[in-house]
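Of the protein chains in this complex, all but one are displayed in their positions.
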Amino acid sequence: MKSWKEWLAFGALALAFLIPISLLQSGIDGDEARVLFLRWIDNQEAYEGQLLQKITGGTDDRTVEEKDLFKNVEDVGESLNSGFRRLSVREKWNTLHNRQFEPFYEQFQRLAGQAKIKAVEGQIEWSNPDVSANVGALVLGFRKLVADLLWLKVDQYWHLGMVQRMLPAMETVVTLDPHFIEAYALGAWHLAYNVTVMFHSLDEKMKYIDQGIHLLEKGIKSNPRNSKLYAELGFTIYFRKMGDWEKAAYYLGEATKYEHEPWVERAYALSLERLLQEEKALAVLEDYDRRHPELVMQQLSMARLRKKLEARQVEKDGDLEHALRIWDFLRTDDPGDVVAPKEFLRIKHLLSEQHRGASRD
Amino acid sequence: MNSIVIGLNAYRESIRKKTLIAFLLFAMLVIGTSTFLTVLSPGEEIKMVKDVCLSSISFFGMLIAVFGAGALIPQETDNRTIHTILSKPMRRITYLLGKYLGAQLTILLNLGLMAVLFLVILYLQSRRYVDESQAPFSATALVTMKAMVLVFFEMLVLSALALAVSTLSTSATLPVIVGIFIYIVGHSVNYLKNLSEHAPSEFMSIIIRQFYLILPNFSNFYLRNQLIHNDPYVPQGILKLFAYAFLYAAFGLLIAYLLFRKKDM
Partner (left out) sequence: MPAAIEIINLTKTYRSLFGLRQVTAVDNLNLHVDEGEVFGFLGPNGAGKTTTIKILLGILYPSSGECKLFGEQFTSSSAFAPETADSRLKASIGYLPEGPYFHEFLTGREVLAFYGRLYGLGGQNLKKRISETLEIVGMEYAADRLVQHYSKGMRQRVGLAQALLSDPKLLILDEPTVGLDPIARREIRDLLLKLKGLGKTLFICSHELSEVEMVCERIGIVNHGKLIKYGKLVDLAFKDRAVEIHVASLSDETRKKLEALNCITGKHETGLTSIRLPARQAVYDVLDVLKASSTDVVEVLSQKESLEDLFIRTVKEEVA
């Protein structure tokens, strides 16, 4: 009888532990799910930005529900805090705890369970049984280590020239560790540079460059606040490989929004310069110069940009001869500048038109 | 008070144990040589070092926790010191708490040594690759310490459960095997959560979910991986994890006490 009572007391005591434990576990899971929600919002914003630029290669691959949900969330976010998109993670996190987000959060959970949310990869695995990242659990918390070891394998394949083996291994690496930034960056660089030189046909080359771009886009999906991926896509791929200044400028611009290395801003300014947006480029560099007075690289670029602006002003004023002289100087001063020769030829053409017109008169 | 005496004694005993010293040395070896691994992977030196070190610290930390906590009581039962100690004016719960305390001191010492070596390696790495935009070393050290704290939380729970198992056993083999098993289960319970979301019926779903909620869930502490890589998406902090670890360890000790309080010695 006595022992029966004692066991009852211990049972109650055990429950007194187990109930808070299960509540805490729910809380922790809830936090994780909310962080996922936050990631998804950030990622949608990044994706939306790309769509607005009309520069994502394909079409919008989101489901209708996902798009609607995102629109609603953004509307509520804007109404609560006008700079919703620009909030830091912590501020956004606090805002997301507002009651008004509750129905959206629940809807997000539901959609994720139905695999109708595609944009967040890697993190969504537990609600989506189809995602092969369930493999991650098999390695008991050592998935990052496994990803690293597999990455060494990728490196080995590269040195052996086994490109076809590299690709699936690379995919697995980023599935195991969706935040392995260097795997995306280095992988894309391998694909766009080192693999393409092995082929002569332009189609083949484009195929691998595209794969590199996809890899980086996937990385951005999982890490929307990582500047390195944007910078890599903008500079290494679009700027240097493809010569697509417009996309380069967009991605480098995105890269400067998050914590980044100094060169990113210079690259951004350079791509703006190539887009003939000298004023904007100068503004970027002036801002940069204020924050990094110890660096000197930007001084030259700024001087050249001022010269270019002067040439434009002179041209507007009608003194084409003077403008031609400036562009000629710029052309010879830096042979790497692709804009100056073009501008020189344009002014020269204009001048010759003028001369022809004058002689006709 | 007596718990502290027992704890310090258990600690002095544990740090002389050859198994634990072997684990520590091996972990130190892996951490120390992790920096050579980076030769193979240009570009991601720091990440590799962090991953290898953190993984080996949590793995060897697990072994140290399981061997350290699981062997204490069986060993004393085996050489019958436990009779002499229990015949002294003290409750069994005091004895248990003392042993647990001793195990924690052992784990802390080992984790501490590994963490110091880890920091040294990180410091050397940060000196080696001077980057334009590298975070100052103090920031790295701070997140590293946070990650270490999360490893310790996990060990707190695991060692309590290993201690609970060890009260049933007269040899260290059983608690060590069960402890490792608990570690594996604790890292895999997310499967249950997944299962509960796709259960055929509502009732089953609730049952599975409840079951999932009360099992030890070590994947909670995966957050350390995010912390150490400066992932910006950790707004929730680690307070809940601390509460979880603390409560679960207390629950483990409760089980240990239930099994131990009337055990025939």
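A few notes on this one:
Think of it as A and B in the order they're written, each chain with its own count starting at 1.
Heads up, the rule we're going with is that a contact is a pair of C-beta atoms (placed from the backbone, for glycine too) under 8 Å apart; a residue touches a chain by one contact, two chains touch by 3 or more.
Keep in mind that this is a model prediction, so the values were computed, not measured.
Of the candidate positions B:Ile21, B:Leu37, B:Met90 or B:Ile214, contact with the hidden chain is made by B:Met90. In the full complex, chain B makes contact with the omitted chain through residues 1-2, 5-6, 9, 12-13, 16, 79-81, 83-92, 261-262, 264-265.
Criterion: only the chains that are shown with their structure count from here on.
Residues of chain B touching chain A in their complex: 37, 40-41, 43-44, 47-48, 51-52, 54-55, 58-59, 131-133, 183-184, 187-188, 190-191, 193-194, 197-198, 210, 212-214, 217-222, 225-226, 229, 231-236, 240-241, 243-244, 247-248, 250-251, 254-255, 258. Within the complex formed with chain B, the chain A residues making contact are 10, 13-14, 17-18, 20-22, 24-29, 31-32, 34-35, 38-39, 89-90, 92-93, 113, 126-127, 129, 134, 137, 140-142, 144-145, 147-148, 151-152, 155, 179-183, 185-186, 225, 259-263.
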